[in-house]
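Missing here: one protein chain of the complex. Every other protein chain is in place.
Order of writing sets the chain letters: A and B. Residues in each chain are counted from 1.
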Amino acid sequence: MNEPLQIINIKLTVNGSLVNAAVAARKHLVDFLREDLGLTGAHLGCEHGICGACTILMNGELVRGCLVLAAQANGSVIETVEGACESGRLNQLIDAFQVCNAAQCGFCSPAMLLTAGEMLTRSDKPSREEIREQISGNYCRCTGYQAIVNAVEFCFDEVTSNE
Amino acid sequence: MKSPSFLYVRPDSIESTFELLDQYGDNAKILAGGQSLLPSLNMRLSAPEVLIDISKLDELKQIKDVNNELHVGALVRHCEVESSSLIASYAPLLSMAIPHVAHRAVRSRGTFGGSIAFADAASETPAMVLAHDATLVVRSSIGERRVTADDFFLGLYETALTPQEILIRAEFKKPVLGEKYIFKEIARRKGDYATVGLGLRARFKKKVCSEMRIIYFAIADKPIVSSAISDYLIDKEINAEFIDQALSQIDDDIQPFGDTYHDELTKMHLMRILLKRSLIELIEVNRDE
Partner (left out) sequence: MLLNFALMKLPQMSNKKHNPFIEMDSSSYIGKSIPRKEIRRLVAGQGTYVDDIQASRMAHVVFVRSPYAHAKILNIDFELATSYPGVIKIVKASDISQYCQPYQGLLKHLEGMKAVFQTPLAVDKVYWHGHPVIAVVAETRAQAEDAAELVIIDWEELPPVVNEEEALLKDSPLIHPELGSNLCWERKIDCEGIEEIFNSAHTVVEEIFTTSRHTHVTLEPRSILADYRSSDNQLIITHSTQVPHMMHWVISHLFSIPESQVCIIAPDVGGSFGLKIHVYGDEMTAIALAIKLKRPIKFIADRLESFLSDYHSRDHRVWARMAFSKDGKIQAIEMDDLQSMGAFTGYPRGSINEARQIINLVGGAYDVPHYKARTRVAYQNKSMYGQYRSVGHPVACLVTEGLMDRGAQSLGIDPAKLRQINYIPQDSFPKKLKYGPTIENLSQHEALDGLLEMMDYLNLRSEQKALREKGIYRGIGFASFLEMSNPSSNTYGNGGVSIAAQDASTVRLMPDGTLFCTASINEFGQGAATIAAQIVADVLGVTFDRVRISLGDTDIAPFGGDNWGSRGTGIGGEAIYQTALALKNNILDIASQLFKLDIAKLGIYKSFVVELGTGTQVISLEDLARIVYFQPEKYPGKKAPELSVTRSYSQKTYDGICTNGIQASYLEVDPEIGEIKLLKHWVVEDCGVAINPLLIDEQIRGGVIQGIGAALYEHCIYNEDGQLTNGNFMDYLVPMAFEMPDIEIAHTCTPTKTSDLGAKGAGEAGVAGASAAVLNAVNDALSIFNVQLNVIPITPQNIIRKLYKFDKE
């Protein structure tokens, strides 16, 4: 406990930019993103990997940011909700969230957006059950989930109606 | 809930990993996917002095067929197990079980070996490794050992691994043609730890059961290999009457532990029903052939 604090140097890509940083060994990735980089879109709801509010993309895959040490993220490519929105690939889903009122307090929403967003690359429209399964690891207390399912469906309906 | 401090090391090679393990012994914990270790650190349930991040050990990340045996490296992630056709053919029960493990975002980090070494009694991977009679290859600076799955899981969070050893891989024999597989689990919500679960492998000569291996999990301090019931069913043509007779022996197979929401009696009842449904399904599956 009284040992000198260990600092780890890390180099990683966050939202397309190369980041060089020195972090405490024990600091988890979400704390690093929030405190060191000011990317507060990923939220802390439990820090034991269950609520999903901290979900981000690491090397293109959904991960629980609170269950990754910043040190472990050395050499990886991180995308947070800020970067994902900047890229424009989620614009349709953001519109859909708004139209369907798929967010209330918004605390789960960035993670929901990223998680649900992974379905958008599908060519076929997912069933409501499949959408529910996709977001089954993300806790929301406000919406009761139905509006979020509606929002994903809305995206696929939009696509077909625009064709 | 912030983790206590620890020394973080990320060895480049297996040899340096062993040096660290020899040096720190059980003051060190292996960091693989971290999906079980990091929550326990964040909740301050454990405070290891050293975390050894083995993610650089690429040789542990492979799934490959070696002389008709499947080698699955300890650092293979759950999501890779999920999408592996090799695993689907060599260890179908593992394939069937994996979608039940937590959620996508956890499966992208959690590892096959991490789950085995952690040995949570409600976990699917250790149970299906046992169901497939896999051999675990473990190694330390002293050398390599091969441990059968039967001998590997000793108790709650307790395995045959010494503090100086790491799990290298699991080896699965190529399954016999015509073997049948049933995986079932009951959980309160999708992705939760199982309330009760089982994996079953059976072979039939015509209608008569020639081999039967049943593994129960989430009901004791480790996954349990059935003895009484599987012995009973072997050399019999499985039908409704034999199923009831078999089920009546479940107390000989399992000494149950309760959990927060289910006491021992409920657990046994649920397992009995799960097994009944599995055996009924087995009859169906066998009939269809």
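Rule of thumb we're sticking to: a contact is a pair of C-beta atoms (placed from the backbone, for glycine too) under 8 Å apart; a residue touches a chain by one contact, two chains touch by 3 or more.
The shown structure was predicted, so the numbers you read here are calculated from the model rather than taken from an experiment.
Shown chains touched by the missing chain in the whole complex: A, B. What chain B contributes to its contact with the hidden chain is residues 1-5, 43-44, 186, 188-193, 195, 260-263, 265-266, 269-270, 273-274. Summarising the interface, chain A meets the missing chain with residues 1-2, 5, 24, 26-27, 34-35, 39-48, 50-51, 53, 80-82, 85, 91-92, 94-95, 97-110, 112-113, 128-129, 132-133, 135-150, 158, 161-162.
One rule holds for everything that comes next: only the chains that are shown with their structure count from here on.
The distance from the centre of chain A to the centre of chain B, with each centre set as the mean of the Cα atoms, comes to 29 Å. In the complex of the two chains, the chain B residues touching chain A come out as 1-8, 10, 31, 34-35, 38-39, 41-43, 51, 53, 55, 79, 102-106, 108-109, 189-191.
Partner chain B is touched in their complex by these residues of chain A: 1, 3, 5-6, 8, 24-26, 28, 31, 47-49, 52, 55, 58, 61-64, 66-69, 71-72, 115, 133-134, 136-137.
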